[in-house]
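In what follows, a structure is listed as structure tokens, so that the remarks can point back to it.
Note that one protein chain is taken out, while the other chains of the complex remain in position.
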Amino acid sequence: MTQKRIHFTASETPEAQTALKRLVHQYGQNPVSQADVIVALGGDGFMLETMHRYMAAEVPIYGMNKGTVGFLMNNYDEDNLHDRLEVAEVTTLHPLKMAAKDMHGRVTEALAINEVSLLRESRQTAKIEIKIDDKTKVDELTCDGVLVATPAGSTAYNFSAHGPILPVNAGVLALTPISAFRPRRWRGAILPREARIVFTILESKKRPVSAVADAVEVRDVATVAIEEARNINILVSFDPEHNLEKRILDEQFMH
Amino acid sequence: MTQKRIHFTASETPEAQTALKRLVHQYGQNPVSQADVIVALGGDGFMLETMHRYMAAEVPIYGMNKGTVGFLMNNYDEDNLHDRLEVAEVTTLHPLKMAAKDMHGRVTEALAINEVSLLRESRQTAKIEIKIDDKTKVDELTCDGVLVATPAGSTAYNFSAHGPILPVNAGVLALTPISAFRPRRWRGAILPREARIVFTILESKKRPVSAVADAVEVRDVATVAIEEARNINILVSFDPEHNLEKRILDEQFMH
Amino acid sequence: MTQKRIHFTASETPEAQTALKRLVHQYGQNPVSQADVIVALGGDGFMLETMHRYMAAEVPIYGMNKGTVGFLMNNYDEDNLHDRLEVAEVTTLHPLKMAAKDMHGRVTEALAINEVSLLRESRQTAKIEIKIDDKTKVDELTCDGVLVATPAGSTAYNFSAHGPILPVNAGVLALTPISAFRPRRWRGAILPREARIVFTILESKKRPVSAVADAVEVRDVATVAIEEARNINILVSFDPEHNLEKRILDEQFMH
Partner (left out) sequence: MTQKRIHFTASETPEAQTALKRLVHQYGQNPVSQADVIVALGGDGFMLETMHRYMAAEVPIYGMNKGTVGFLMNNYDEDNLHDRLEVAEVTTLHPLKMAAKDMHGRVTEALAINEVSLLRESRQTAKIEIKIDDKTKVDELTCDGVLVATPAGSTAYNFSAHGPILPVNAGVLALTPISAFRPRRWRGAILPREARIVFTILESKKRPVSAVADAVEVRDVATVAIEEARNINILVSFDPEHNLEKRILDEQFMH
């Protein structure tokens, strides 16, 4: 059995940088282009960055926790890394693709692993029309905002906004309003993954809204189109005893 | 194109019986064993009965609404039935299989199209252990009860108990507590369809609990095992413009 | 300053009985009729029993925790009891008065410190009409059940059934449905304390419902009338640093 060639990458914290040095010393460093696996050292935030950076590579990313929050990370251990990588289970995630057009007609495209969210920018309540597959489903959602989340992101912002946790392989997306005023306390919907969602901001000058796809923020949007980018495969690698499906399942039994 | 052979069946209301006579007169009647399609006349309650009765036949069931609630029914119309049946879209549902053992050791097996639910029988709060795939997930759920719902049933009792609506093809089940006292306001979980759920009633003499699978009720249960019966296919037939997936999606935008 | 004459009472657990002996030895025992304060040793369950037993006495009840749950209890300490009783703060609670008429016309009256609750007895969904001050507010609540809770009881069953926590001096009651099916996910209401609530069970033979006022259960009810018994004063005594208002407030910040 040939050992996997590893590319290590680490967040900027001293702990992660020290771990990087020790692991590179022990296992060697390979350029991404020749790596069989990327090992990311840090917390969930750095893992998301790494996933964005190496999306195109279609190389599995194996996180080891050197951060404060580690939902997406395996436990840190310097020993037996080759053995762990050999048996690790890979989950394929698809990001959301956002195309946001602002009030001046500029279009920004960005990918989101967790969610695309819209939020009002001023004291003026947002008014948003929701179309799914070209059909108007909500004429006018009066709200603080609205978001679309992937299953992997369903435990994050979506959950805070009272949305449902989704199994990672369920093939669905969560559409979740933030403080829905009209329709009164509308709870949102679970959509098939093929859904193409278009938000149109009504009275967008008086009621400015910003859109965010992971780290990319677009101010003063006019329309935001969102769909799953099923042609982009993000490979995330987990120790079998704590794979992503089990984590999201277990997350629902925490209290 | 050969016309489908139809077996008509109807609920006992005068409206449904009148419709039965008119339709048999117009389209003829066939025994179930020779039918290509079963047309059920009534409301959702009768449709569920029909699905239970003809589960084994694996013949599509096409409901026409002659009842008060018609979520599972197509619109009633006596004309062009052959054309409608020709283009109707068939959704395959799998029921849940319940094996409930009572305090005297008797085992009752039953199938549920919507949900299997447990509820306390007396003023004593129920205490229930929840295992999934042989792993204890909740040691002791103190509650009024708990249920497992299919996607097709997720808009019914599950929704009333504050559970999530599930897309019909999402391949998941909803595990939803009823008035969870401990863990405090636990919200339940969305499970992969392969999950095998076992409820064990704690202190079952002092705290009696009944279990219900659609129309079958078992009093004083000790353990209840639930899993999807993927070997049983229930074929439900809908006009394309109102198929089940669209109905459940639209249900989430009603207010 | 005259020392208060104490009547001690304890639950049947060995710990509570031992504490009873030690405290009676140290502070003496007085009959209830001559006591200035009742000291109850046990947990919340025993405290509720004590409150029911000595309601009419209008003597403050001071609980000391010798049980597993002690939301209503002060910390246990054998020292300085007279000093603690001197500065303790008394909260006046009013119970709910339930008058439940069953299907045979028998009327049962009972008092509830926490809540009066109704729950279906069989697999048949309950159908309940709700009147407030003789006005029909809900024609037909299709549900597992419904409850009315006092502020003191709002953190208990009411909270599990997704009802709101109420400040102890807010002068309101919570009306909370259990698994409301129709009206779809109705959330219940916060009522003024003067409200007189009457539940009428519809189709009560086919759909039997039981009613519970704390430890009293009435099977097969036809109507249940509930109102605050403002003529009954239950005096509960707390150390100032943990009085009931602060506890209920703090309960809302626990997580």
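We just call them A, B and C in the order they show up, numbering each chain from 1.
As a convention for this text, a contact is a pair of C-beta atoms (placed from the backbone, for glycine too) under 8 Å apart; a residue touches a chain by one contact, two chains touch by 3 or more.
Just so we're clear, the structure is a prediction, and the values are computed from it rather than from any experiment.
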Left-out chain, listing which of the shown chains it touches: A, C
Contacting the left-out chain in the complete assembly, out of A:26, A:122 or A:136: A:122
From C:53, C:137 or C:196, residue that would touch the chain that is not displayed: C:137
Contact with the hidden chain (one of C:26, C:75 or C:252): C:252
Candidates C:26, C:75 or C:169 - the one touching the absent chain: C:169
Candidate in contact with the missing chain, chosen from A:36, A:49, A:144 or A:245: A:144
Interface residues of chain C (partner: the chain not displayed): 132, 137-138, 164-167, 169-172, 183-184, 186-192, 245, 249, 252-253, 255
Hidden partner chain, residues of chain A it touches: 119-123, 143-145, 156-157, 159-162, 178-181, 184-185, 210, 212, 215, 217
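Heads up, the rule we're going with is that only the chains that are shown with their structure count from here on.
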Assembly fragments, chain B aside and the remaining chains unmoved: A | C
Rounded Å distance between chain A and chain B, as computed from the means of their C-alpha atoms: 34
Residue list for chain B, restricted to those that touch at least two other chains: 184
